[in-house]
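Here's a structure for you.
With one protein chain withheld, the remaining protein chains of the complex are depicted in position.
Chains: A, B and C, in written order; residue numbering restarts at 1 for each.
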């Protein structure tokens, strides 16, 4: 089901998307903020409530569907994208959402995520990235920074983390974005944009787990540093950030150069104009390479948004075409087809 | 085991790496050429034969280890990277190779591949990409082009293919390359470079399956068009290709511009100088976006080569450090540690 | 069937046989599967009863001429009702030395051996491990040998057509087929028709194959190699229209039928694996039946996408073989917990692990019945023969929907690739499958929908699909409170739910026909079987009874839970014999259920039982 703005569209409030289940997250968990935002966004899409199917895997984040008053499906670890593919293929009219965590989506479920993204199945995928395994009480995850000391890595983790946005870009996802649990308006806009996108929409949401990885995003979310640390990608706008938007980035060869506009106001014209429709993903990766340097801001917003035929529509079209061409299946005829003989 | 060039290194010929098993590939299969090349490369590395462990999954390609006279392990579908991780962690002295197919490595095994690459486990991974499932008799694979008609897609496949090189770049692989079964010298050089690399080395090898996907790479491999179609990436060299190397690419914003040097000899200086050490993967993706346009050449060679600490070395170092700091484990002491009481 | 005019009646002695077992054997590249199928097709059209057994290596084309590369196809055709592709072949066609080496041991003494001497060069002999040619000396004394150079004859037949040597030689299987058609008084036209349609796009190939086929026929007619020509009259089969069908094909059509009978569209999530892939291939072609086939990235995505589709109101199904089932285990547990309909087909092959991918076995029964974590009961049914796959597929869907449960349907490589004539049903005679989606039957919307409130009779819960207003609810794999389906960690609730799920499945035991039984009620020995041993057991028991032995047979279509009628049958027998293509899996389940000291007849050789193996055992027990 695509969002509609017709007059007949139901009007809901956030409350209509709250379920009667007690919420079982830890007090202070970033998941609460995401839930509230998503409830509001869903209420505003104009899609009848019964046409939402929200599928999740396993993890704290994956408890999400219980707290929405829509159809909900809390499944098994890592498999939500595959289940959701089945739901969407079976009934393309539904608005199908996937909620997953960094462990659920990128550890055990990495492959399914890769494949729904490359197929461009029309799913809205929200990955709550708290860079930790919450539900199993604090082991490192594939997005944990190197050297992370956790229950399972008392000497620090050795592996390089995977970057969900890079991963999604390379997989060919047609909508790739990043937002933050506590940046309510930005999150709301980003989730709404994902909802409006036709095709696989992937949204990484930085989420604080105040029990096992408290403050993981604090340098970004702290009120004091927010402005310095958030680089909002806005289509058609130059890459600027910081107090008074006085910092920016320009292309230099195949990498980005940081420019202090206060010192070099003349270079404003060099700033890279953000193009979310650049198809190769190169630009997205370029912008996203920034966070690896702690001195750099964190890019947020939409890394890529492309219109491409969706998998579910393509599959349906084949059925329709076959029916148009060969007529609806006739079982009797099929059984008696080929070489038969009568006794 | 890292390749050695010491005087004591064993000297082998290709024959020393041939096993006594009858080869069971179809006559004409591209796998034969790869086998011969790899046998030669292994023979020339100076590593004792018994220190090779070659692990594969399932597929025609995965029969590879049977035909090498080294230690060999033909495992289950998609899991070779994980098995090889165990082998390498258990005995870091070994030279551990993974042989996989496009189905084995990117369909069922995509997640394991992602994780060995991001971890930078010191494995040499050869993926034979024939863009089809050979062993199961011709279904489309995740690298098959869209619209592919196969046994399982009589109406043509709907999904967008995944590009193995992009995937590996986004996963953070420290060595990413592409070669072709029948480009013997190039393949040999590429595999040898992978062997010399310390860390996860990923090589995509285009391979012709003459039974189920014959000619998949013919526009590249045909003698007549080879020169026009192969763009060799050479570190420190400009991106040039074609007869008399008269064509090339330059950076234009964040994408590549094709330049006909015959018409514009003055633009030679603009050509992009290939830098395999560009860390973000941006450049690699840029170059690799080319094949999507059939008018463009196919980039071959090394997309990225970076020195980074390996996972296996990091894991070993933790054990060594713990031993250095706490002394080797003393079981008796451990058992009797903590709160005990004596009756 | 009128005789084609290319097939002039020969003037040799005519002998009438009531059955023939013939095996074509050659290199993987020699087209033996095709030759066998064409001969089968012709036999079917002539009204014979028949059964086939293809047998090929796991490699696509193992190196030409090697033992590992030998491919075979056995066909038994008859003028009476038969049940297996036969024990020892009467006729063996060996296209090269390796094929002879691999197959000769099976040929019955005195059998007819047709060898292609063109496949016995020095190189071929070496590869087959023959120090010297078996065609010289008396190694083959026990057989009636007809040695012909099919290579040469084929090449000569094609002279002037402009084919390369390699292309020409690829036609030689049609020469052999022509010879055999002559020998067994078969018309050529079904094969000719097939050639014309198969190679429609390549006139040269049509011409070449037709020439070679006819050359073979004429060669046999002309030369003095054969003293006798055989006839196998049609079998007296029940009235009706027949087609020849392979198991995977019948199974696919069964699913299409179930779709029609239930009014629901099919969603098949699958990942290719031998010997199950053909079901995916077959169904993929029937998109106009509203079938969605999804080739997933792996087995886990295959089954979970099917679960998703069932959740959304289609018939979710997934097809695979043993190693694939292993990967689907966790998701099967989820399906049990969700109580959604789902059909999993396991076309069993030789195990453990990768095992023998192209060979048959029944060793996944334990896995089907008991192979999950937690108390996770799933009903298991099994197909008995190629055509029975059709009905088994319908029954699997019926149970899945009626009981809101995953169902496992077991087939195996033998019946999946084997074929037999199938008396086609009328679609109108097939019973409808009732589907009731909650909220779509005009009932008033409940204030508080209870997704785990059960039907009194079946204990099934309601099927409320997304899109239905007022029925929004949440499901998941965590234990659920009875009726409401909310998460519950309550101790008593958990026990109640475990027992309810078990009881629901148990009720199927009395909602299925009694097990098939043949023979006297008070027979001393009951031979109990399941799945594809059906034919071999039937044959053996009939022969034993014909010899006057007190034996009956019983066959399970519903393998788990055991149908209510099984206990009395087994308890009343003095002895129970259970032949299985495993080391005794049904045997163990039967012992545990009924405390009956049954006797196991295990066979784990990657190939089906012969009737005589079972008959022998019956005799030793009588």
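Basically, a residue touches a chain if its C-beta (ideal position, glycine included) is under 8 Å from a C-beta of that chain, and two chains touch if they have at least 3 such contacts.
None of the values given here were measured: they were computed from a predicted structure.
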Fill in the blank from the handout: Answer for the absent chain's shown contacts is A, B, C
Problem - Per the touch definition above, residue among C:75, C:113, C:176 or C:336 touching the missing chain - result: C:336
Practice task
Sort through A:37, A:85, A:120 or A:139 and give me the one touching the missing partner chain.
Solution key: A:139
Completion exercise
Checked against the full complex, the residue among C:353, C:445 or C:510 that touches the missing chain is C:353
Completion exercise
Where B:87, B:239 or B:286 are the choices, the one touching the absent chain is B:87
Fill in the blank from the handout: It is residues of chain C that touch the chain not shown, namely 57-58, 68, 321-323, 325-327, 329-330, 333-334, 336-338, 348, 350-359, 361, 363-364, 366-367, 370-376, 476-479, 487, 489, 491-492, 494-495, 498-499, 501-502, 582-583, 588-589, 591-593, 595-597, 603-607
Completion exercise
Note that chain A touches the absent chain at residues 22-27, 58, 60, 63, 76-78, 107-108, 110, 133-137, 139-140, 142, 151-155, 211-212
Exercise for the section: Spell out the interface residues on chain B facing the chain that's missing from view. Expected result: 19, 21, 48-53, 55, 58, 65-66, 69-76, 79, 82-91, 93-94, 111-112, 114-115, 315, 318-319, 321-323, 325-329, 331-332, 334-336, 338-343
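One rule holds for everything that comes next: only the chains that are shown with their structure count from here on.
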Completion exercise
More contacting C-beta pairs: A-C or B-C? The answer is A-C
Practice task
State, to the nearest whole Å, the distance from the C-alpha centre of chain A to the C-alpha centre of chain C.
Solution key: 44
Practice task
Please set out, as single numbers or ranges, the residues of chain A touching at least two other chains.
Solution key: 111, 114-115, 315, 318, 321-322
Completion exercise
Residue ranges of chain C touching at least 2 other chains are 287, 297-298
